[in-house]
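Just one protein chain is left out here, and the rest sit where they should.
When the chains are written out, they are named A and B in that same order, and each has its own residue count from 1.
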Amino acid sequence: MSDYNFAYLDEQTKRMIRRAILKGVAIPGYQVPFASREMPMPYGWGTGGVQVTAACLTPDDVLKVIDQGADDTTNAVSIRRFFQKTAGVEVTEATAEATIIQTRHRIPETPLTEGQILVYQVPIPEPLRFLEPRETETRRMHELEEYGLMHVKLYEDIARHGTIATSYDYPVRVEGRYVMDPSPIPKFDNPKLSGNPALQLFGAGREQRIYALPPYTQVVSLDFEDHPFVASKAEHDCDLCGASDSYLDEVITDDQGNRMFVCSDTDYCRTRRAAGLVGRLGGEAA
Amino acid sequence: MYVAVKGGERAIDNAHAWLAEVRRGDRDVPELTVAQIREQMTLAVNRVMAEGSLYDPDLAALAIKQARGDLIEAIFLVRAYRTTLPRLGSSAPVETGAMAVTRRISATFKDLPGGQILGPTFDYTHRLIDFALAAEGADAAEPAMPAVDKVEEVPHVMEFLNKDGLIQSELQEGAQVPDLTREPMELPASRPLRLQALARSDEGFLLSLAYSTQRGYGRTHAFVGELRIGTVAVEMEVPELGFPVEIGEIELTECETVNQFTGSKTEPAQFTRGYGLVLGQSERKAISMSLVDRALRWRELGEDFSGAPAQDEEFVLMHADNIQATGFLEHIKLPHYVDFQAELELIRKLRRETEPSDLAAEEQP
Partner (left out) sequence: MMSQALGGGFADAPVQSARAFRTALDAMARPGRILRVGGAKPPAPLSVAAGVLLLTLCDRTTPLHLAPGHDAPEIRDWVTFHTGAPLVTPGAAAFALGRWEALQPVTRFRIGQPDYPDRSATLIVELDELTNEGAVLTGPGIETVARLSLPELSAFHLNRDIFPLGYDTFLTSRDKIAGLPRSTRVEAG
C-alpha cells in the first residue's frame, strides 16, 4: 500500500465533493446527494465532516477539531491526527486562530469570523426522517414545501408537555425555504446559525448528503407565536471560569449527588481562565 | 478538586498498543501468515472480498489478520482501501455461461446437459467435529483428488426454460449501469443498482431477509434453478487495440431461482426469476440474494405489496450495508454529553412544571 494523496482523497473524489459543496452553497439548506466514500474511520464517526474538510483543506489552513465542544475528546483527537498525517496542516485549539473548524454537536462560543469555515458532522441530515422514514417521501415533501408534519409534531409536544420537547437537533427553516437539520447541536446553539459571518458546511457521510449555510444566511428555528423558540441551557454559571453565557456540561463529582457545571467549549473556558476569570470552584482547580 | 478530563491522545496511543499485543496473542504460538489465511480460511477471505467489493485474496487475508478475525472489521479495511484506488476503466460484463465450474447443481431438473457437479461442498458432511484436524503438523498424505472429467461449457438451466417461453425474459434496462460506489444511491432504484447493493450487502442481513420470505413475509415460492461456482475470465476493452483483452480471472458464485409463475389475462402464465451473483465462493449469500431480488421485483411483476420487509426496497437497500450499519450503531458509544445535557435540562423543566399537580393528584385518596 503506497502513500495517500494530499488530504487522503483522490482528486476525482475531491472534485465530486467540491461540486456538491458549491451546489449546496447555491441552494442554502437543501441536501445535495453526493457519492460519499468509505473513509478509514467508521460511518457515524464523522465521515461526512471529514470528507467535506478534506475537500476544503489547503496547506495554508489551520485546523481545529472539536467533539462536544472539546478539543481533547478521543474522536476529535483521532480526526485531528488524521489530517495532520494526511494533509500536514497546522492545528490549533484556539477558535480564533482556526481557518477550518470541524465540529460534532457544538458551535464554538467565541463568535466566528469571515475567514472561517465551520464543518459539521451530521448523523441524520433529513429533518423529517423521524416523522417519515422514506427518502422518496421526504424528498417530495421538501419539493412541495410540505412541512406541516413537522409543525404537527412540535405542536403535539406542546399539547402533551406544555412546551416543545426537542432540546437538541432542533429543526430550522433557511431563508424561508428549506427546513434543515442543524445536526445534533443543543438548541442553545441555534441562534448562532443565523447571520453568521463564517461559512457553515454540513456533511453526512453514511447518508450521502452535503448542505450549506452561506455567511449571513437567515436561519429561523421553527416555533409558534404562542410558544416562541427559547435557546436554553443549565441555569448556572461555569464553575471554572464563571461564564454565564456559555453552554454547560454537568459533571458528577461524587456519589453524594454533588455536581458542578463547566463550559462545554474547552477553548472558551481556558481562554477566560487565562484572562483571570474565576468561577465558583475555579480557584481550587487552578 | 476538579480537573477537566485530558489525555485523549495518550489514551488512544495506549489503546492501539494494547490492540497490537492482543492481536498477536501468545507469542509462544507461531504467527499466522497471510498465505495461511488465504489458503486455509478461504471462505472468510471470500466473504471479505465480496462485501469489501474488491477481488484481492491477499489483501482480504491481510485484512482478516489485522482485524483479529473480525470479518466486518476486515471488510471495512478493504472498503477504505478500495476507495483510494484509481479507476482505470470498466471490464466487459463477465460471461457466467462460459464459467469453468467447480460446482453446479440444479434443484429443478434431475439431470441436465452439463450434469450435476457437487464440487467441494459441506452439504453432505455430517457436522461432527473432526478431532483429527487438531493434530497439527500431521497433515495426512495428500488426499487423492478424484478424477474429474474436464468440464466443457455448461449451459445455463434457465435457458432451457427460456427457449420454451416458460420463464419471464429479463429486460435490458439500457447499457448504462450505475455505480453504487461512485454515485449516491437514488431511490427508487433500478434493478442493476439493487443487485449491486445486494451483492456487497451483509450476508447475515440478506440471509434473514431471504428466510423471512420463505416463512411468508413476501413469499415467492423459490426453487434453485441453478447454482454454479467457478472461475470466469475478466476482459477489458482497450480502445487502442479495438478488441477485448483478458486481464485475469475471478471466482464467482451465481444463483438463479425459478419462482412461482405469474400470469394475467394478457400474459400467459410463466415462471419468474431471482438472481444472485457474489464474488468468491459464497452460496448461502448467492441464494439469499436471489430470493431477496425476487421479492423486491413485486412492482415490476404486477404483484401486491404485502408490507413484508423483503419487498420494501428502501428498507432493504438503506439497511443492507454492514459497514454503514456497524459504524452508525457503534457511534452511540461516542460522547453525547452535550445532547444528553440538553435532555436533562428539558426533563427537569418538564418535571418542575408538572410536579405541583402531580403532588396534588397523589394527595387525593
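Note that contacts are C-beta pairs under 8 Å (C-beta built on N, C-alpha and C of every residue); 3 or more make two chains touch, one makes a residue touch a chain.
Just so it is clear, the structure is predicted and the values come from calculations on it, not from any experiment.
Visitor: So which of the visible chains would the left-out chain be touching?
Guide: If we consider the entire complex, the absent chain touches A.
Visitor: Using the document's definition of touch, tell me which of A:L57, A:A98, A:L222 or A:C263 contacts the absent chain.
Guide: A:L57
Visitor: Touch as defined at the start, partner being the missing chain; which of A:E90, A:E175 or A:E250 qualifies?
Guide: Here the residue in touch with the unshown chain is A:E175.
Visitor: Of A:P40, A:P191 or A:P215, which sits in contact with the chain we cannot see?
Guide: Residue touching the chain left out of view: A:P215.
Visitor: Which positions on subunit A touch the chain that was left off?
Guide: 5-7, 11-12, 14-16, 18-28, 30, 32-33, 55-60, 139-140, 142-143, 175, 177-178, 197, 199, 212-218
Convention: only the chains that are shown with their structure count from here on.
Visitor: Would you mind pulling out the distance in Å between where the CA atoms of subunit A average out and where those of subunit B do?
Guide: 34
Visitor: Considering the complex alone, what residue numbers of subunit B touch subunit A?
Guide: Subunit B reaches subunit A through residues 1-9, 11-12, 76, 79-84, 86-87, 181-188, 314, 318, 323-324, 326-331, 334-339, 341-346, 349-350, 353-354.
Visitor: Which bits of subunit A are touching subunit B when the two form their complex?
Guide: Residues of subunit A touching subunit B: 1, 4-5, 8-10, 12-13, 33-40, 42-45, 47, 67-70, 72-78, 81, 104-106, 123, 133-136, 161-163, 165, 167-169, 184-188, 206, 208, 232-234, 239-240, 247-251, 253, 260, 262, 264, 266, 269, 281, 284-285.
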